[in-house]
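A single protein chain has been removed from this complex, and every other one stays in its place.
Order of writing sets the labels: A, B and C. Residues in every chain begin at 1.
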Amino acid sequence: QLREKLAMPEYRRKRLRQLISMTPIVKVMEAHSGITGLIVEKTVVENEGKLDQFDAMWISSLCDSTAKGKPDIELVDMTSRFRTIDDIMEVTTKPIIFDGDTGGLTEHFVYTVRSLERMGVSAIIIEDKKGLKKNSLFGTEVKQTQATIEEMSAKIAAGKKAQLTDDFMIIARIESLILEKGMEDALERAFAFVKAGADGIMIHSRKKDPAEILEFCDKFREVDTVTPIVVVPSSFNIITEDELASHGVNIVIYANQLTRAAFPAMQKTAEDILKYHRAKEVDDRLMPIKQIITLIDEL
Amino acid sequence: QLREKLAMPEYRRKRLRQLISMTPIVKVMEAHSGITGLIVEKTVVENEGKLDQFDAMWISSLCDSTAKGKPDIELVDMTSRFRTIDDIMEVTTKPIIFDGDTGGLTEHFVYTVRSLERMGVSAIIIEDKKGLKKNSLFGTEVKQTQATIEEMSAKIAAGKKAQLTDDFMIIARIESLILEKGMEDALERAFAFVKAGADGIMIHSRKKDPAEILEFCDKFREVDTVTPIVVVPSSFNIITEDELASHGVNIVIYANQLTRAAFPAMQKTAEDILKYHRAKEVDDRLMPIKQIITLIDEL
Amino acid sequence: QLREKLAMPEYRRKRLRQLISMTPIVKVMEAHSGITGLIVEKTVVENEGKLDQFDAMWISSLCDSTAKGKPDIELVDMTSRFRTIDDIMEVTTKPIIFDGDTGGLTEHFVYTVRSLERMGVSAIIIEDKKGLKKNSLFGTEVKQTQATIEEMSAKIAAGKKAQLTDDFMIIARIESLILEKGMEDALERAFAFVKAGADGIMIHSRKKDPAEILEFCDKFREVDTVTPIVVVPSSFNIITEDELASHGVNIVIYANQLTRAAFPAMQKTAEDILKYHRAKEVDDRLMPIKQIITLIDEL
Partner (left out) sequence: QLREKLAMPEYRRKRLRQLISMTPIVKVMEAHSGITGLIVEKTVVENEGKLDQFDAMWISSLCDSTAKGKPDIELVDMTSRFRTIDDIMEVTTKPIIFDGDTGGLTEHFVYTVRSLERMGVSAIIIEDKKGLKKNSLFGTEVKQTQATIEEMSAKIAAGKKAQLTDDFMIIARIESLILEKGMEDALERAFAFVKAGADGIMIHSRKKDPAEILEFCDKFREVDTVTPIVVVPSSFNIITEDELASHGVNIVIYANQLTRAAFPAMQKTAEDILKYHRAKEVDDRLMPIKQIITLIDEL
């Protein structure tokens, strides 16, 4: 029961800060339901005699929206997303980082911080955009408005003021590289957001080449050696955890891979059943239920 | 917008009865979330110049529980399951058959019927078991108590009495073959449950060979040519929809294939990311997000 | 069961339009929970040999927020408010008018319309404000930004386009009198919003004297004799339903009286129990549970 005790909010909430200080790089995998939470919780791999597992869960707004069949435009609201968190917390123990999109209006954001903290979430990441949020994978194809440094800083400061524990982290995500505003803008924002109280900086890029991410990390670390850096290598997936860590990255988030793995497998299964007018042909590649439910705890 | 209008409860609810009377066999696929609902809704396959698609969705208690990481013992309660229905209804139009497990206490079941009807669900299937429900895949390995004919008939009758529309269907699932009580018992129950008001009979088997299912259908059809028969060919998946139809089956449910397809794909992805310390190696077999979200309607 | 059948969305949704065409003035009372819904549903009064009852329910954002102990600043999000609607729909049959605040971003509003329609709600009222919503009872004490005619018209038109049935109504609420922008502005907006597709106009005032409300109604009716007018006589409560009807008002909403009646009764009870160190002294003025639950239907 020692491990299960970690499910209690007081242990789970502060565990992210502990992991950041204890491990070279915190590995975080996307979860959007109880069962995906269990995959992140329980998947262990042996690498050259060493056991590897994920350290924490990322509740992506894109994947949560997609699971619900809704567009990723902050339409899936906080109450709906809190239910996703609840579903995951019910069956896991690892710490949770919550994708907070823009954080919404500052007057609402402070309540979100309080609710997440009470639930035992470890961190929220909010991005410096405003107005109708669109997913960053669209980059400059769709109209996006970046919040000013002042606006974003005010939101961060308000969130930090609302917070009741020392455990919870508010991490600022910088969209400057996505929106092609340049490295200088990204760095200026990073330092300003840390000054406003941000407990970490997430820097994002849509490029295949991790060069601009690494440049940011190096330049940020020249000035600030302490504030945790978060990256999400969806596009620049050529880079390894070790390389990221060597550039000062503290948290790597695999942001959408479970969603992207499940979908084609399900779609192909649906197609083949329609094609063969029975399930026999797909059955061999499906996992038996009895095997799946070994992951589910029976009390 | 004509198709979308079918999402309204008044059209969706009665559509299952319409389909039963219009098509040789109604094809139903499991859904347990918005996105799986969208797969059932939108997957179309061309077979020899003919377009094939699923007719309806099955909200399996096993798959709903598994998605939530909980054991399939009626622990995931009605309020939680209604939220799953809501999530699916928000983004689809096809009719819904709800897996009602044992239906719970009769005093509660009548409220469940009313709620489902109001939401626009077309049918509930309840099984003739009582006490702590365990999944039928465990067969006689675990202790299961079958309800008496009188108990089950009373529950069916109470449900039919509570019902407010002519659309909604209460379908009785017979566990006699699963529990090895014999064909006679199964048939006796089927006729009794129809007499009590059941709008359909689901007969289930754990055998690889569909023989006992076909025997049941043939013997039932000798006496009753009208009441819809439902089968769930999870074990006896060798049989095709045409063969089932030729024995008088009206509804075939593919009860858990999406869940079983998604899980191994996700697990392998998690393992490989842990193994390679980056997502590059898994990326090729993942579907791009931009492709997944083409399924999601933007209003 | 005839009456209960009205709970089905297809009957409930269109009932508001039927009532508007059938009765001199539609009487609507606030509900924010199952039990308050039952009070609106079942309270009947005999007036000079005639039976009087409410025709519909108003789901106030102020009262819903207050019931949840949250400020009325659109913090209680749609998912939370839909659960309130569900709770009410589960136990009542009368039609529902939903207080939609500003309606939110147009890109979100269209989904809200679809969800409400599917649930069987009859109408949404949205006000011509934008940015952080504050309750209108604060009038000009707090900063409020009125949406332009173009912005509000675009939102109305988008909502009407998204709508799938002929039943659902989108009613535009005009804040010009609250914000002291003058009668001309109010009327100009009213005509513009009708032109944009609004199915009704709600005109609001914080004055004790109903004069400006009546002036609006008279001037509006000179030009438009058809579009339903809605008023909420919280401040100008001196005016009767008959007088309002004679000025062309179609719907009168009693917007917060149940909330305001319950609170002081509960607070006094809490105080007196603390004072007397037992419940005896308060018991006489409390209703026995056995009497309260006579309102609750047992199936």
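By our rule, contacts are C-beta pairs under 8 Å (C-beta built on N, C-alpha and C of every residue); 3 or more make two chains touch, one makes a residue touch a chain.
Given the structure is predicted, the values throughout are model-derived calculations rather than measurements.
Considering C:K5, C:K68, C:K160 or C:K181, the position touching the chain not shown turns out to be C:K68 (whole complex).
The chain not displayed touches subunit A at residues 1, 4-5, 7-10, 89-90, 110-111, 114-115, 117-118, 120, 162, 164-165, 299. Take subunit C: the residues that touch the chain left off the picture are 27, 29, 33-40, 43-45, 47, 52-54, 62, 66-72, 83, 87-88, 90-92, 135, 137, 233-234, 237-242, 254, 256-271, 273-280, 282-283, 285-290, 292-293, 295-296, 298.
Although one chain is not drawn, its touching partners on subunit B can still be listed: residues 70, 73-75, 77-80, 83, 105, 107-108, 111, 132.
Methods note: only the chains that are shown with their structure count from here on.
Subunit B and subunit C carry the same sequence, and matching their CA atoms takes a turn of 180 degrees, rounded to a multiple of 5.
Centres computed as Cα averages put subunit A at a distance of 34 Å from subunit B. Counting partners per residue, subunit A has 70, 83 as the residues that reach two or more other chains.
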